[in-house]
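Apart from one protein chain that is not included, each protein chain of the complex appears where it belongs.
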Amino acid sequence: MSGSLLLQTLILGVLLGGLYALLAAGLTLYFGVMRVVMIAHSAFLILAAYLAWFFHQQTGLDPLLSLAVTVPLFFVVGYLMQRGLISRLRPATLTMMSVLLTFAIALAIEGMLGFLFTGTQRRIQLGYSGSSIEFFGARIAVVKLIAFGLAAAALVALFLLLKMTRFGQALRATIQHPEAARLLGVNTDRIAGFGFGLGLATAAIGGTALALDSTIYPSLHWHWIGPLMAIIVVGGLGSIPGAAAAALLLGVTQSLLQLPLGTTWAQTVFYVALFATLLVRPQGFFGGRLAQRF
Amino acid sequence: MTATIPEQGGATAPTVSLATKGLTKSFGGVRAVDGADVTFHKGKINALIGPNGSGKTTFFNCVTGMIKPDSGRVTLDGRDITSKPPHRIAAAGIGRSFQLCRIFPRMTVLENMLVGVRSTSVLHRLGSSRNAGDIAKARELLRRVGIDHLEQSEARDISYGQQKLLELAGVLMVDPETIMLDEPAGGVNPALIGRIGTLVRELNAEGRTFVIVEHNMDMVMSLSDHVVVFDRGRPIAEGPPSLVQNDPRVLEAYLGV
Partner (left out) sequence: MPSVSDRAAPAHVDGEAPGRSRFDLTIVGGKVVLAVVLGALVLAFPMMATDAFILSVGVVIASYAAFAVGWNFVGGFTGYISLGHAAYTGLGGYGTALLVLELDLNPWVALVAAAVLVALLAVPIGIASLRVRGASFVIVSIALVLILLLVAQSWASLTGGAQGLRVPRPFGPDVLRPEQHERFFYLNVALVAVALAVWWFIDRSRFGTGLKAIREDEDKAQALGVPTGAYKLAVFVISAFFTALAGGMYALWFGYLDPIFQFSILIGSYMVLMSLLGGIRSLFGPVLGAVVVGYSLEFFKVHYGDSQFHLVALGLLLALVVMFMPDGVIPAIGALVDRFRPQRSSIREMTAEELLAHNASIDDKSAGTATATDDERDLATVPPRSGKDLR
């Protein structure tokens, strides 16, 4: 195996890991504020990708511009979903019932996409779709770099929002200790809604990034939810830096394993990591105090 | 019986029932329990008091196995029970109630009682839970706490006070030698506090050891034989209630002087 191929694979792994990290951050937010495993996250991801594709199809403009619509839209949808649906479930069975509810939403989204756009595979063709950059003999497609840049920028923005703003402080307080946050005057219900909105906004950004260089079809979300859930478990449910670290690690591992094993078998690395984590260290490898009893 | 038994050490040194040595548990950077050495006396009513956030509940949860301590040892009658899973600790003879009272809301009062039936063999576990022996024992205990007329009600439908009594009766079903109560007087009216106090005394007279975490000072002072005061994750004073009451360190911890 040539060095440049290895380097190329490594870079591709990092680029993929960036997208995983962004999406896993979204999943972590939901879990943090509500202890909810949001199965529909990846369905919204594919929905956003379809919206980007549709936008490009109709207007001929760059799909990145669709973000101006999808990000606020998804934020509102996420907020409404938390306030109107998730928060109405009985606390005693919240974990299980919220999984079912978000699963049902995922099915409905998949069905709607299939109904509206048929099961045909779709792909955005852009002027720069075919171009790539050479880097020490490794060829990296421009669209992948753009997708990674988008994901990285969104992650940095999310990080700054959580660390620097009052809202971020309230959100972190809600995640770490809801009762204490309430005592300090934080409206944890509203904050939980915003947390959901933020989470869904990451799906909007991720979906657009995905649409740039991938073929999309309605049932694609099942290929994403498995790896994403594995990532948040390995990272330690509820820890955003943990999720990001696990995402990069697993993304790179997957890429590297593709060389000897092929694409399909390489994907099993997520599941192997998931089972191994639960057997050896159920609270995850990168933080995650929240996970202890879930 | 209202007077507490003064314990002056010497020849009649009390037997140790439950004890911890260097018990430590931290969450993030906060040491909730910090190297606690505590002993509780066998056959006595022990109380564990302390200001809010002093680590009592975490201590309680470490002892009963709900939380694994970071370090330190827990012993019961000299046997090591550190970090054993809660059901093993229950089998070793410690029964516990929960803060704010936990029962099985959608099971009937009688079914709630039957959960605590001890099993030792697979065959016994597969036997009918609605057998005469278990049910008679359950009814006897329900009668004892005074809620036997509710046995067919779903536990979520009875009042909070009745749920507290049900929780206590459910714990007794396991026949524990040591009973740990987390705020038995929390959220209940004075009449019921009195009733719970009487029950505790009677059960104690039958030879059961009690460890009670409580905020209600009247109850602690009138009920307990031995008081341990917690502050910042470790005991700062212990002894008979009258002594502890006047300990300057205790006043300081409570009043924050």
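So that you can tell them apart, the chains are marked A and B in the order they are listed, and the count of residues begins at 1 in each.
The rule is simple: a contact is a pair of C-beta atoms (placed from the backbone, for glycine too) under 8 Å apart; a residue touches a chain by one contact, two chains touch by 3 or more.
Just so we're clear, the structure is a prediction, and the values are computed from it rather than from any experiment.
Chemist: Can you work out which residue in A:Tyr128, A:Phe167 or A:Trp265 touches the chain that's missing from view?
Modeler: Answering carefully, the residue with contact to the hidden chain is A:Trp265.
Chemist: When the complex is taken as a whole, what residues of subunit A touch the one chain not shown?
Modeler: Contact residues on subunit A toward the absent chain are 31, 35, 37, 39, 85, 88-97, 99-101, 103-115, 119, 178, 218, 222-223, 225-226, 229-230, 233, 237, 262, 264-265, 267-268, 270-271, 274-275, 278-279, 282-283, 291-294.
Chemist: Which parts of subunit B are in contact with the chain that was left out?
Modeler: Output for subunit B: 64, 66, 85-87, 90-91, 95-96, 98, 100-107, 111, 114-119, 124-130, 139, 143-153, 157-162, 170-171, 173-174, 187-189, 191-192, 195, 198-199, 202, 206.
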